[in-house]
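With one protein chain held back, the other chains of the complex are shown just where they sit.
Let's look at chain A:
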Amino acid sequence: MNRPPGATTTRRGFLGLVGLSAAMAAGGGLLGACSTPSGPRPGSGGATAAAAEKLTSLAPAYTPFPGVRPDIPGIVSDLPGIPGVGGGFTTYPTSPVPALTRKAGRGGSYKAMTPLWGPVPPGLADNSYFQAANADIGATVEFQITDGTVYVDKAIARLASGDIPDIMVIPSWEIEKMADFNQAVDKAFEDLTPYLQGDKVTPYPLLANLPTAAWEWSVWNGRLMAVPFPTEPFPFALLYRKDLFERNGWNTAPKNADELYRLGKEITDPKGKRWAFGDIHEMVWTIFRIPQEWRYEGGRLVHKYETPEYEQMLEFMRRLFAEELIHPSVVSSKGANEKDLIGGGQITVYRDGLGGWKELLQQHRGKNPDFALDAFPVFAHDGGKPLMYHNNAAGIFTFVKKGTPKEKVEEILSILNWCAAPYGTKEYELSNFGVEGKHFTRDDKNVPQLNDLGRKEVAPTYLFLGGRPIFVDWVAYPDAVKANMEWQQATFPHVEKTPFDGIRIQRPSRFSGLQVPTEDKFTDIMRGRRPVSDVKQIVAEWRRDGGDEARDFYMKILRDNGRA
């Protein structure tokens, strides 16, 4: 298989003809009449990588905003590309101060497309919350709200038709589904580098307050294209029902895989309609110290599927399934609502993002004042040094329509600067809760609570324009804020340093597409439908269908960045 040297990181080079001969051999008898396809293999697009130093030079200069300080300090990340831990607030400031001294807008009028996961509020004309926020901004932002679950369809349609709103928000997980986004981004959106790079960010102090790592993820084709929404560092944790654990005297800090298993045995009681675990699979990866994607050892990249730890993890999960320690509804259905199950005590341990912690408290503490959660301290299967995964530094991006005149781009950035006002400022309060007395009132802890009009009109809209530093600000649950912050601080030193940290890589869509068919096969092993000995064969198929080619692609990135 001859490929021109160095072609692996171009759009069409990736996975050009890999696996063809194997597939021909497999299907050859049946398809003898078929000639070799002349076109590119479907799914070969979209792969790029941008070097770390280049990214840093494009980012705006970081200047922290001197606002309210969190009660519980966070951790500033010194790891390239990895977000730090934001601080925690256990109280709400008595009198939030304005972050801006001048009006953000100059009377312009803009349409902004944002996702929303929830009921759509009334439009601008009938919505006093939008009107109040726009009045404070000094410009008219009119939202075109689209259901978040089908957002990608709408976004692709608008990008393809060229009907781009002035301001467009696109979540990173949707961008991953857009095979040719690299092409789209240049055609549709304005290059923000001339406005924000380095010291040029000075007119927008709240944008300068966003972490550099998040900005680095806003780079496409060597240009700063979007304002990022920073993320928290950890994708998930093992959450457990603290109240039930304490009442029953269960082990709240398992130290190895065996202790976790024994905990499962102790808790599970099908007759009492109680199972130890919900979906914990992805956290078990970290327990077995499986690399987040690749491990670089001995001058060679080893994919997580190829590690011996992966096989050990499969055996462990297989045992949990076989001994029925996982709730049957979780086993048998995609739609199982784990939040209901853990709320009702039908499961006691499950994997969720830290944000799920707050949602559960909101759902259940009202009915059950004892309801409490905590996260297991991270541990490794053999009792050794634990490992934890990390998120990419930005989760959602805000783009500006291409061809917008300079002064309009500046006004839009100024509006995004307003939206970026952090926790504890007047602007933050207005964009999150509306107007005091009209949309919200303060409770006895001084925390804003929406009233009926607020629940009807206030929706996360300005919240999705740009982003702001992340804090654990569940002031209604100070106990949970403390527990969460303790967990984050204890876990941060165990964040895995991957070979590619700081490099902005867009995975080739074919390689992403390989994930589901391959993990289906591993799922078969976990569920006991295939023997564990099949792992070798599954890995061989993965290598044949594109895994090896992906390794070449990633190796080249390492070499290009002087890391191999």
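Following the convention adopted for this analysis, a residue touches a chain if its C-beta (ideal position, glycine included) is under 8 Å from a C-beta of that chain, and two chains touch if they have at least 3 such contacts; residues count from 1.
In the analysis below, contacts and distances are computed from a predicted model.
The chain not displayed here is annotated in its UniProt record as "Polysaccharide ABC transporter ATP-binding protein", chosen from "Xylose transport system permease protein XylH", "Sarcosine oxidase subunit delta", "Polysaccharide ABC transporter ATP-binding protein" or "MoxR-like ATPase".
Touching the chain that is not shown, out of A:A133, A:M178, A:M313 or A:V435: A:M178 (per the contact rule at the top). Annotation: of A:H303, A:H327 or A:H439, A:H327 touches the absent chain (contact as defined above). On the side of chain A, touch with the chain left out of the figure occurs at residues 20, 23-24, 26-27, 31, 34-43, 45-46, 156-157, 159-160, 177-180, 183-184, 187-188, 270-271, 273, 275, 324, 327-329, 331-335, 346, 509-510, 512-513, 516-517, 520-521, 523-524, 527, 529.
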